[in-house]
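Can you read through this structure? Questions will come right after.
All protein chains but one are shown at their positions in the complex.
Our next item is subunit A:
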C-alpha cells in the first residue's frame, strides 16, 4: 500500500503536470495542396509538457481541415506521413515529451533574455525521413514507448519492473489515457501506486538489495523518527533515480544516480553534474575525497534546466526523482551553457 503522498510533493507534481509550452506550428506551404488557404500560415498551441506530438496532431488536423484545406484535399489527407521539424532543422522525435523537446530547443537556441518564446515547428505533410525518425508515428507507438520508459524507470529504482507490470491492464491503459485526456487526478490515482515519495528523514533500516555496480549506502544521517509508512515507496530508498542529461548538441547521457553517495551525503544535483560534466560544473566544496581536476572550472559554465526551470544545484537527486520527473518517471536535465 503506497504511503500517503506529502502535500508538497503533490504540489510539485501538479505544477509539472500543468506546465505548458507555447508552440507555433507552421505548415510547409510547398506541401499544401492546390486550393488551400495559404494566408493562414501558423497555428498556435499551448501544449502540456507531458504530452507528445502525435497527441497534438488531432488539434492541428482540425485547424488544417477546417480552415486551410479545401474539401477535396481534406478527404485525401492522411496523417501517416506527417512529421515535425524545428525551425533550425532539427528533427523532432515523436516519442519524446513535448516539454523535453521545448527545453532542449531552449538550451540549443538561447534567447538573450531567456524568455519563453513560442517554439516554432514546421509541419511537413509528406516524405518523412524514416532513417532518422521512428516510423509508424502513431498514438499506439507513442503509448508503447511511454510504457517502456515507465518500465525502465521502475527497474532503475527498484531492480525489477514489478510495480509497473503488476498493475492491472486497465490501470496500465489508464495511465496513458490520463496523458491523452490530460487529467491529473486520473493519471496520479494510478501513478501514485508506482511512483516514489520523498521521505529523507526516514532512511531505510535494512540495506537495499545491492548489485555489484551500485554502492551500498553505509553511513546514513541519523534518523530522529522511526520510518513512517513503508520503505517500498521512499524516493530515498531507490537504487538509482531515473535521470537523463541532454546536452544542446550531443548524445543523451544516462548513468546510475544513487540517492546517497558512498560517504553518506545525499546526492545533490551539483555533485551529480560535476561528476558527469566535470568541465562544465565545478566540484562541490563537500565533494568526495578525489583529487581536484586541474581542468575543472572555477565557477559553473552551464546551468541545468528541469521542467523549464533553472534548477538550484543543491537540489537532491532523490527529491527531483519524486517531484520533478516527467509523467514517464524520468528527470530530464537539459544543460544550457552560460554566456
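Criterion: a contact is a pair of C-beta atoms (placed from the backbone, for glycine too) under 8 Å apart; a residue touches a chain by one contact, two chains touch by 3 or more; residues count from 1.
The rule is short, and it goes like this: contacts and distances are computed from a predicted model.
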Candidate names "Hemoglobin subunit beta", "Arp2/3 complex 34 kDa subunit", "Exostosin-2" or "Ubiquitin-like-conjugating enzyme ATG10"; UniProt protein name, chain not shown: "Ubiquitin-like-conjugating enzyme ATG10"
Full-complex contact with the absent chain, from A:38, A:75 or A:169: A:169
Residue of A:5, A:79, A:120 or A:138 in touch with the missing chain, whole complex considered: A:138
Sole contact to the chain not displayed, among A:86, A:121 or A:156: A:156
Identified contact with the non-displayed chain, of A:148, A:264 or A:312: A:148
Where the unshown chain meets subunit A, residue by residue: 93, 130-136, 138, 140-141, 144-145, 147-148, 151-152, 155-156, 161, 165, 169, 172, 211, 213, 242, 251-252, 254-256
